[in-house]
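Working notes, beginning with the structure itself.
Every protein chain except one is present and positioned as in the full complex.
Moving on, here comes subunit A:
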Amino acid sequence: MSTEAALKRTPLFEVYKDYGAKVIDFGGWELPVQFSSIIEEHEAVRNDAGLFDVSHMGEVLVEGKDAESYINYLITNDVTKIAVNKTQYTAMCYPDGGTIDDFLVYKLADEKYLLVVNAANIEKDYEWMEKHVKGDVTLNNISSETALLALQGPKAANILQKLTDLDLSEIAPFSFKQHINLDGIEDVLVSRTGYTGEDGFELYLANSDVKSLWKKLLQAGEEDGLKPCGLGARDTLRLEARLALYGQELTKDISPLEAGIGFAVKTNKESDFIGKSSLAKQKEEGLKRKLVGVEVTGRGIPRTGYKVFSEGEEEIGFITSGTRSPSLKKNLGLAMISTEHAKPDTPLKIEIRNKLIDAVVVKTPFYKKG
């Protein structure tokens, strides 16, 4: 007897096969890991453009007179610093400073926000948010009715511009416009954000319109080399750009400070927030461990969970993510290691299949757009 729950699918599932997708179980979701080849898709995003279905991401609407103060109590960043139509990256922590999730906050209006959370964390986050409701606040989990496409790469703006009269140069990074018409598809939220280290857009819209937008974009981008991309390329792209992935760089046992996203932790903000005193203490006392980039100089590819050793072969931490970098042609990873070994150029060893392989601490991001 199988106790396996049915895999969840996005509204685009049925069109994947038309584009040759290889579909895998990704945290309970049936999603495309690749369409043609991870390396080809990765290069398309670096050089031209790629289109991702990320409709599995979760969306929570927060409305009410106290929405701002409520969100500010939940998150580590300071939501009072953003204006309407601006986006902010933040973490949400437990009282001990461990991370519940990392996400984007969209300020839709003065008393209306959209939180875009990781797919695997939707239920956990929503429960946490409900548990901490204070004042005049209404929560609404609209994840299952909201689709999301990410159009990423140096040619993304050029491609998207073909579908709209709106001048896209008006949308700065971490900004967005609401209720945009894209070639007849009404009411799209067009956000200049992404998870690849390139320029690009994330497009939020109703489930019922997403197949149509997917096809229109691929058609409009054909001459620019736009390719449908899967989660495999999304992972190599974000890793080269050193963007954290929840479950790997960030977990309930890893604080956002340790993971190197201290820019999103405002322990000096006026309002109290969950985790504030623990995180302030971590800052004050200095971090015992931190996330660094590593490059394998011997033969091997670092992978999640591999142990990291000092040159003197003392265990000092572990790999959170690693891959063969398609852009840099090196075997790279992120490692959570004790701070005393974290300086660039420090030699390390990584245990790969019972052998200690030479590696070195390197600066991140590994890749920066040219």
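By definition in this document, a contact is a pair of C-beta atoms (placed from the backbone, for glycine too) under 8 Å apart; a residue touches a chain by one contact, two chains touch by 3 or more; residues count from 1.
In this section, contacts and distances are computed from a predicted model.
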{"item": "Protein name, per the UniProt record, of whichever chain is missing from view (\"Cation:proton antiporter\", \"Oxidoreductase\", \"Glycine cleavage system H protein\" or \"(Fe-S)-binding protein\")", "value": "\"Glycine cleavage system H protein\""}
{"item": "Hidden partner chain, touching residue among A:K65, A:K134, A:K252 or A:R299", "value": "A:R299"}
{"item": "Interface residues of subunit A (partner: the chain not displayed)", "value": "22, 33-34, 37-39, 232, 235-236, 299-301, 303, 323-324, 326, 331, 353"}
